[in-house]
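Of the protein chains in this complex, all but one are displayed in their positions.
On to chain A.
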Amino acid sequence: MSLNLRRRLSLFALLCLAAGACSSRVSPETAQNLPDSLTVFRFRISGDPPSLDPIHSVDLVSQTVVNNIFEPLLRLDPLTGRPAGALADSWEIAQDGLVFRFFLRREARFHNGRLITSSDVRYSFERLLAPGLAGERPWILMPLAGARAFRAGQAEHVAGIETPSDSVVVLRLERPFAPFLVQLSMAGASICPREEIEKAGEAEFGQHPVGSGPFRFLRWQHDNRIVLERAPGCPGPGPGAVGRVEFLVVPNISVALEKYRAGELDLLDQLPPGQVALARKRMAGELHIWPGLSVRYLGFNLTRPPFQGNRGLRQAFNYAVNKEAITEVLGEGVDVVSRGAVPPGLPGCNPGLAGYPYDPEAARRRLDEAGYPEGRGLPEITLLYNNDAADRRVCEFVQACLAEIGVRVRLKSLEWAAFLAAVRAGEAELFRGSWVGDYPDAHNFLYTLFHSSNWGDAGNYTRFADPAVDSLLDRAAGLVDEVERERIYQQVEVTVSREAPWIFLFHPGQVALLKERWRGAVFPAEGIWAFPLSLVYAGN
C-alpha cells in the first residue's frame, strides 16, 4: 500500500509541478507580434458543425465556416445586401428574367490549384439537386428549368444549366423568379471540385473540405477548433490581413464572454442576456449592434378555437402586449418593435404600417367585441415555447400583459425538437415563433410564413390562408420590376397585419464584440455567420 501511496503522491506532485509551470500569465498571440501571414483571428462558434460540405450546411455554425472555405457564383455585398460578384465577376440577365449568363473570374482556382471551369458549376449544382445525396437545400436551385425532372431521375442533366465555354455558365429558369440571384449566393450553392469529392468520398469530403474561398481548410479537431489559413492567391486587404482563422467551439456564452475578455477570442458572436448595458459602459469601442434579418412573434393557431375566425380576439391580444417594454427592458434596446413580418430596411417592409401599439383600452374593447368582455368566457390559453431563458422571460411578460385585460395564459415549455414537433403538428393554440431569413428578400419572409402552399408543417405554422395574399405573393415572386414587387409586398403586409395571425413582437437586433485592433469589419444584416473575414486586418 505504501508503494501505491507513493505513486499517488508522485502523480500529485507532477500535477502540482505542471500547475506551477503554467502559472505565468497566459499571453495570447497578437497580430502585432506575428508576421502578417500568420495574423490569427479567433472566432467563437457555439457548437461543432455537423459537416463542412456546402450541400449539407443548413445550420448557421456550419455556414460560418463554409462561407470562408467555399465560394458561390455570387455573394451578398455585406454593406448593401445586394448580390455582388464572387466566383462570377459579372453577369447578365435577359429582359424576361428567365436567362442568367455568368462570366467566371479569370484565374479562379480551387485550393488544390486547379482552374475552375463552368463544368464545376454544373457538377456542383447537380450535386445539390441529386435526390440520392439529399442535400438539405435543393430548393435553392429548384427554379432552374429541368430541375424537377433531374431530381425525379427523368433526366441525366439539369436542362437549365448550360456551359457554352469554360468561363461562361448560362442558367435558365422554368419561370421568372425574382429572388433567384440572392438564392445563388447561399452557401449551399457553393462550387466544389469534383476530383476532391471523388477522392475523399461523399461522406468524408465534409470532414476535409476543399473549396475556392478566401481561406483554405487546415484541420478540424471536433468539438474543439477548426483552423483555416488564407488561401494562396487571395492576398486580403493589405498588411495585417487575417492570415489564419481559428473557429473555437465554446458552447456556453458566459464562458465565451470571459474568454473574449481574457483575450482568447477576437470576435464574440453574441452576448449573454443582461450584458449589453455593461458592454455599452465598459467595452463601447468593441461593441457592435446592428439590425438583423429576423422576426419574433407569438403565433395563433388559426384552425383551432378560440382564435379560429376571430380576428377581433387576435387584435385584442396584439394591443394588450407592451412591445416597447419588451424591446427596451428585455431586449436591452437592441431589438426593434415589429409592426409587420418583414424586417425594417428590407425592400418590401411597409414603413407606413401602424401595427398594434400598446393600448390596453383598445385591447379591452376588441376583447368585448370578440365576445369575451373582460376575458369572461375565454378559456385559459396555453402558450407553448421552447425552454430558452430569453424566450421564457418574453412569454412571462406577455402572460402578465394579457392578465391585465383579463386573459388567463398558462405557459408550457418543451425542449426544442419536441416544441417544433408540437407546433408543426398544430397542437399549440398559441406558440412562440421566430423566423431568421435565409436571404435578404421579403419573399423569404412573406411567402414562407403566409403562403398557403407552406400551410402547416412547411413554415406557415399559424395555418394562415388567404387566396388574395397567395395570388399577390405568386405575382411578386415572378416580377422583374423591383419597385412593383416592393409595392406588392407592402400591400401583403397591410393585409397580414390586419388579419393578425401573430402577436407581432420584435425584430431581434444583432450584437457582437470585436477587439478594437481589427479594422475593416462589416457586420452584415444576414448575421454574424456571414462576417467577411477576408476584409479584416489588424490595425496598429
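Here are some notes:
Just so we're on the same page, contacts are C-beta pairs under 8 Å (C-beta built on N, C-alpha and C of every residue); 3 or more make two chains touch, one makes a residue touch a chain; residues count from 1.
Simple rule for what comes next: contacts and distances are computed from a predicted model.
Missing chain, UniProt name from the options "Deoxyribose-phosphate aldolase", "ABC transmembrane type-1 domain-containing protein", "Heme exporter protein C" or "Amino acid ABC transporter membrane protein 2 (PAAT family)": "ABC transmembrane type-1 domain-containing protein". Checked against the full complex, the one of A:Glu258, A:Glu484 or A:Glu516 touching the unshown chain is A:Glu258. Within the whole complex, the absent chain has one touching residue among A:Ala203, A:Val329, A:Ala403 or A:Ala468, and that is A:Ala203. Where chain A meets the chain that is not shown, the touching residues are 1-2, 5, 8-9, 11-12, 15, 18-19, 21-26, 47-48, 50-51, 56, 58-59, 131-132, 134, 136-139, 151, 202-204, 206-207, 221-225, 248-252, 254-255, 258-259, 261-262, 264, 415-418, 420-422, 424, 435, 438, 444, 448, 457-459.
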